[in-house]
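Left out: one protein chain. Kept in place: all the others.
Up next is chain A:
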Amino acid sequence: MGLLVAQLLTGLANAAALFLVASGLSLIFGVTRIVNFAHGSFYMLGAYFGVSLMDHLTGGFGFWTSIVLAGLIVGLIGVVVEILVLRPIYRAPELFQLVATFGVILVIQDLTLMIWGAEDQMGPRAPGLKSVVRIMGEPVPQYDLALIAITPFILFALWWLISRTRVGILVRAATQDREMVGALGVNQSWLFTGVFFLGSTLAGLGGAIQLPKGGADLLMDLNIISAVFVVVVIGGMGSILGAFVASVLISVLNVFGVAYIPQSTLVLMYVVMAVVLLVRPYGLFGREEKAGEHGQVGEPDRPIRPAGTLGKSLVALLIAVLALVPLYGGNFTQVLITDILIFCLFAASLQFMLSVGGLVSFGHAAYFGGGAYAAALLVTYADTPMELAFLFAPLAAGLLAIVFGWFCIRLSGVYFAMLTLAFSQLVWSLVFQWYDVTGGDDGLVNIWPAAWLSGTTAYYYFTLIVGIGGIILLRHITHAPFGYALRATRDSARQAEATGINVKLVQWTAFATAGAMAGLAGGLFVFSKGSVFPNELEISKSFDALIVVFLGGVKTLSGGVVGAAFMESVKDWLTRLEYWRLILGLLIIFVVIIAPEGIVGTLRKAAERVGLRRTEEFMR
């Protein structure tokens, strides 16, 4: 009994930081409709600033002053980010904003590394709260009790601000209809900036207040962000009370999970989320998100059409050149191009559901890694021949996508994206923690191709045929009647439904197709490397795909392939630089703000301008 109470108290104490971060994210999302992936970075900055401040400000007063100051500094950094990065793109589609905040993550990571170095920082203990209290015989840190006492006050203060002050009323009104708030004479820009300041401050406070329990390190940002997303989605996007309840729920669950079923701690969180979303698709306290409620954003997409003769001949020429590569290129070139082709297929599969289907997935790595692991598991445990195991990769990934897709397509917009993220994290945590089967962090090794495909050149041709075949197949589907139906569901789900298209079925099929093709890429991947590790399932892998689709051009058909080819080619060179994240992050932000059409779109515009290419009928 005593142990149970002690664990419950630990859970409640852990909820404090999580709630601070989650409420900030929820608040920012509610008003600006921006899913701020960089929110975890603000949390990390709060911790680092806290450590530095506590070095100088000593004693109990200094400790708590440091926490507040760290929060305020991070709040100001949030304002800078809002003004420089987000303001120019408030009217852009949500994917653009998401990618921009991901750029911010990269920039903040490298800046933190530059300032504080790579070593983990120990968090100082809170003066006056260093010992433990015995509760029912069990030791409970005093600081935990302090956190438990503080959290309700923060909840109350936020509740009061939101429901009782003019600012709060404006914030709630803007959450519903920000254009109307503007038309009534409220300067939304400052309202947004204010909310961003408050949200970032809360994240910074969260980072600083957990210092005595956790310290500061460079992985904090991505570590907390998935937990925070789970909390916000369970609680309901935009709901402070929801963030509180869900923080407590997840934290307590985690503590008990660690104590009783240690292998499942990570999985547990995502299972709870999936269950909650099944029962309440918009979270415990969330409001239903109506499609189009916030207005059509951006220009309508330009129609896509099959490539003309010129385009087809150019692609044929490119394939011919690629086929001749082994004649003059060395091993290194062939391996590089193999990697590029695999990544291109992966990106093309994401682009298929994202650009053609309008289904923004944050968790596409689940199907890439899922396919790779499926094949690898068969080889490891059943000695399956490579050919069979390889075919199983797209099959397994497709099945996974059918199962997950069934849940996901019931939601739309941000909730859809969040659920795809949660499922991919579920797969990742399962692989990561189920050591006996998957080898956990050690991965699965010795997964080599059959004899007739071994050797760099043989596998190069195999990848060339399968990879390009897959990409062409996806393009073919896009121009087939199914592709037309899919685009119809993207442009107007209701109109499509009224025309007789089974919208959910079409979306589900697209989801499964994209998953299977990602699995195909995963199959190519695992046999080319001979091994697979959990990082192929990580969030950052999903983001890699999103970023290349974005760099290439979201609103084009070939953007993903071009972006992937570009990124994979420069990655080798780029990652050798010390601060490559900073450069990549700035590049991403630059593209989002200055050239949102991406590489393909920008080239196309340039070609139209100089008259190389006819302007589309519809654009005139």
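General observations
Throughout what follows, a residue touches a chain if its C-beta (ideal position, glycine included) is under 8 Å from a C-beta of that chain, and two chains touch if they have at least 3 such contacts; residues count from 1.
Everything below uses one rule, namely that contacts and distances are computed from a predicted model.
Look at the chain that isn't drawn here: its UniProt entry, checked against "ABC transporter ATP-binding protein", "Hydrogenase", "Glyoxylase, beta-lactamase superfamily II" or "Probable hydrogen dehydrogenase", names it "ABC transporter ATP-binding protein". Among A:Arg87, A:Arg125, A:Arg287 or A:Lys504, only A:Arg287 touches the chain left out of the display. Touching the chain that is not shown, out of A:Leu76, A:Leu184 or A:Val403: A:Leu184 (per the contact rule at the top).
For the chain missing from the display, the contacting residue among A:His56, A:Arg166, A:Arg305 or A:Arg576 is A:Arg166, taking the whole complex into account. Residue-level contact of chain A with the missing chain is found at 166, 169-170, 172-173, 175-177, 179-189, 287, 299-300, 618-619.
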